[in-house]
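Removed from the display is one protein chain of the complex; every other protein chain stays in position.
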Amino acid sequence: MKTGFHSLLLSPALLLLASTFAVSVQAQEVERGDVLIQHATVLTVTNGTLNDTDILVQDGKIARIGQGLRAPNGVETLDATGMYVMPGIIDAHSHIAISNVNESTSPVTAHVSVGDVLDPYDIALYRALAGGVTISHVMHGSANVIGGQNETIKHRYGVKDPALLPMDGAPRTIKFALGENPTRVHGRGSNIVPASRMGVEFVIRQAFSEAQRYQEAWDRYEARRQNDARAIPPEYNERLEVIAAILKGEILINCHSYRADEILMLLDVLRDFGVERITFQHVNEGFKIAPELAAFGAGASVFADWWAYKFEVYYSTAYNAAILTRNGVVTSINSDSQELDRHLYHEAAKTQKYGDLSDDEALALITINPARQLGIADRVGSIEMGKDADLAIFNAHPLSVYAVAQKTIVDGVVRFDVQADPDDMRLEVDPETPVETAFLWEGHDDRCMEGTDLLGFFTGQ
Amino acid sequence: MLLTVLMWMPSGAQAQLSEDVPQVTRTYALEHARVVQAPGRVLERATVIVRDGLIAAIGPNVSIPFDAERIAADSLVIYAGFIDGLSHAGIPEPEQPRNQPRPDDPGNPPDEEAGIQPERDVRTLLDPKEKSLATLRNAGFTVAHVVPYGQMLPGTGAVILLAGDDPKALVLKGDASLFAQFTGARRMYPATDMAVMSKLRQLYREAGRRQLMETRYAEDPTGLERPEYDPAHYALFPVLDGEKPVYFHTENALDLHRALDLRQRLGFPLVLTGLSQSFDAVDALKQADVPLLLTLDLPEAPQTPREGQDDAAETDSTETPPTMGPTDEAEELPQAQPPDYNPDLRTRSFEDAEAEKKNLEARQEMTREQYFASAATLHDAGLRFGFTTLDAKPEDVMKNLRKMVEHGLPEDAALAALTTTPAEILGLSASLGTVEPGKMANLVVASGPIFEEDTKVRYVFIDGQKYEPASAPATGRRRPATRN
Partner (left out) sequence: MNVLLIFFFALRLVIAPAPDDAAKARQGVFALTNARIVTVTNGTLENATLVIRNDRIVALGTDVAIPADAEVIDCAGLTIYPGLIDSGTQLGLIEVGSLPETSDASEIGDLTPQMQALTAVNPNGMAIPVTRVNGVTTVLTEPSGGLLPGTAALINLHGYTPEQMHVGAVEVVKLQFPRTGRRGRFDRRSEEDVKKAVEEAMKKLDDTWNQATLYARIDSSYRANPEKDRRPEYVPAMIALLPVLRGERPLMITVDASADIEAALKWVKKHNIPNVIFTGLSEGWRVADQLAEAGIPCLVGPVLSTPTRDSDRYDKAYANVGLMHQAGVKVAIRTGETENVRNLPYHAGFAAAYGLGKEEALRAVTIVPAEIFGVSDQIGSLEVGKKATLFVADGDPFETRTDIHHLFIDGYKLPLESRHTQLYEEFLHRVPGLEKTSEQVGERP
């Protein structure tokens, strides 16, 4: 059905629906497209704003940026006069498109990975596209001190094979969580360590120490094996193997955290074990220790204005992102919500109200900064030649509340088109539930604690 | 004298033998039937001789043994007994433990509590009086590959006959498989699907290490640490050696991808079962090239709770399923024309609400038909498969089979999926799957072509023993099956 050469004349939605009902014959390859976008106001984020500029996309990459470009044979042109093109938005904290969020049965579950349970059918992928999002860092929940591994995925909505969602080459990442969530789930819920922030630190130190010993045992075995044919390997333990990889710098830590003191605690622990990179998530009190975060080189991925839903976020300020930015911390704004991820451009714009960030500074919070935090800044996050063609086209400046996304492009393929897409964009239909069943909005839907009610206690938010 | 009496009895009106009445022969002659020896191989007006548990002879002019009970089968059709590729038949469903105490360490629970029991042998769980045996039998099944109930690794499966006096008598082939499914533990590790996958990887790799330890220790224990026996890991050794297949049950397309991902990473022999929604993953199945067992469960139209003014779904169907038991589910009326679905419909305001509802219902109906056509889709892609009743209600099996045929599965392919293919998958083609002399006498004798609506199952032969489906659901009354 789909070939490497994607034609924009055919509504992607019709192709999608055709593929729903035909036997899918797609190649096990990521689809890449070509297009020439003309006469747009290009918000490059890293190189200022270019007026009346064209972008040529070839084979899913930004091939050229300039004025008066011509389309090679067979490449569709898109007239973007009066429109704004920005880099595809990157949501650094999300729980969409995964079948499980929390394996909340133990405080340390480094061996599980949400990448094993990706769900390309999730309509949230499409709705985020409709708000300009092209990449989501989908994460394990925050029930455990050391949670599972996350996955950086591209919103290639329309594919049904989960293997086609991950962004190839994106570094591995893992979820940590400090504070009220793990102490509530494990301490108060199961009566096992941690029940306090003291316990949280201990769990991390213990896990790191055990992983070091595990690595040492395997290193000794590898050495011995050279000379001894009868050497038996040590017991295999995937959990410790993953943590050992963290210590070697092969997996990036993303830590759910709120209070200033617990953030400082983790920085100390990382220094003790020689881990140099970390991005804190939510980090509502990050503003209190912005200088320390900047000195370590830690990143911060924050909400625009969520606060007061738990005690550890009671002393928050919506100026968090601005304070962190002004103090030199690489800051991003994330959604942690399948409602918010539809308007991250608006969330970023709030920093102009709460802290007077400039247009480029505000846009950086949802483009190049999360890209840097995720280790993919060489590929995405700004409009530069050679980068992936992940682009969002709006009918007004995206920092305006009135901006409406027109098209969203992933790897050069139009995955959202406000004109051409039909209303019903589902990839699968439940054959048995009555069609008029309404699922009501219950407010503040962060899935960070989803699945913890397995252990049978009040989860709160 | 005996012969006269036997010949005098009206054919097709064999009364059910009351309890305690002894059986007088194990030889049967099914005369002048249409015999479908295998898909595409039909003998008209042939007689099948069953003797001592085997098919002794088939032909238009075979001699009738002196001790045969003769059954006039002029209008009847004989098929090889159906084989259920994966089922829980014969195993009593365990009670759900209420108020399970919270485990001390939910992150590291004992294997049995977490549902990790690959060593559990289904043969120890069989109960020949279990109702499901009779219900499956009444649908024409003679053999089933059964596995225990449980969570992610419920245990080891066995191929059984769907009738017998005692558990031992049921077993055809033991230790046949390892059963796996994406069912997490409750309130302990591994609870989620991703944890199940992780646990499987961990078990498999560590089992490899322990197998190595065992081997080395057996060769020469000097200087080596003693390997500790642990049933879960040890039960995986034959899987590691490629000798025992893992039957992995899936309930949707994502499960399918995940099971294949595990196989790709670990390399165990795999049989994929369930395959609901497999129409979304045909390519992956073709590439995987593993044996397949398709579920006989199909979705049903929703019962709309509101006053059904226009709901065709609520009207009782004209078709009557064969007598397996009462069916309450609403049947869909066969559509005169394909549903009117507009993929590009825009619902702009309240004015479009009615049209939207109809459109959504049309799309949902098309989706149900996709499920009905799953078997045809797999067939058209060149994939061979057997069937499993694991998720299906036995009363619905014939109805669903016929629906699959209606939606494009050729009858021969359907028959193959019921007989020759599962026999092959289970490694029992030498004795099962076709109606040929020398093979086990497992037969379905139907009142007509099996895929036609009004056809009823008259007799089922299992291991040369005759069974008659009761008109009422089986009550568990013992069959007159006294053998020497």
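Each chain carries a letter (A and B) given by its place in the written order, and its residues are counted from 1.
Criterion: contacts are C-beta pairs under 8 Å (C-beta built on N, C-alpha and C of every residue); 3 or more make two chains touch, one makes a residue touch a chain.
From a predicted model like this one, the values you see are computed outputs, not experimental measurements.
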Sole contact to the chain not displayed, among A:Arg32, A:Lys154, A:Arg197 or A:Lys350: A:Lys350
Residues from subunit A at the interface with the omitted partner, ascending: 123, 126-127, 130, 180, 268, 271, 287-288, 290-292, 294-295, 305-311, 314-319, 322-323, 326, 338-339, 342-343, 346, 349-350, 352-355, 399-404, 423-426, 433-445, 450, 460-461
Absent chain, residues of subunit B that touch it: 302-303, 305-306, 346-351, 353, 360
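One rule holds in what follows: only the chains that are shown with their structure count from here on.
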Residues of subunit B touching subunit A in the complex: 102, 105-108, 185-195, 197-198, 201-202, 205-206, 209, 212-213, 216, 223-225, 253-254, 257-258, 261, 277, 279-284, 287, 299-302, 304-305, 343-347, 356-357, 359-361, 363-364, 366-368, 370-371, 377, 380-381
Sites on subunit A touched by subunit B in the complex: 13-14, 17, 21, 23-26, 28, 99-100, 102-109, 111-114, 116-117, 119, 121, 148, 160-163, 190, 192, 230, 232-233, 235-238, 422-424, 428-436, 451, 454-456
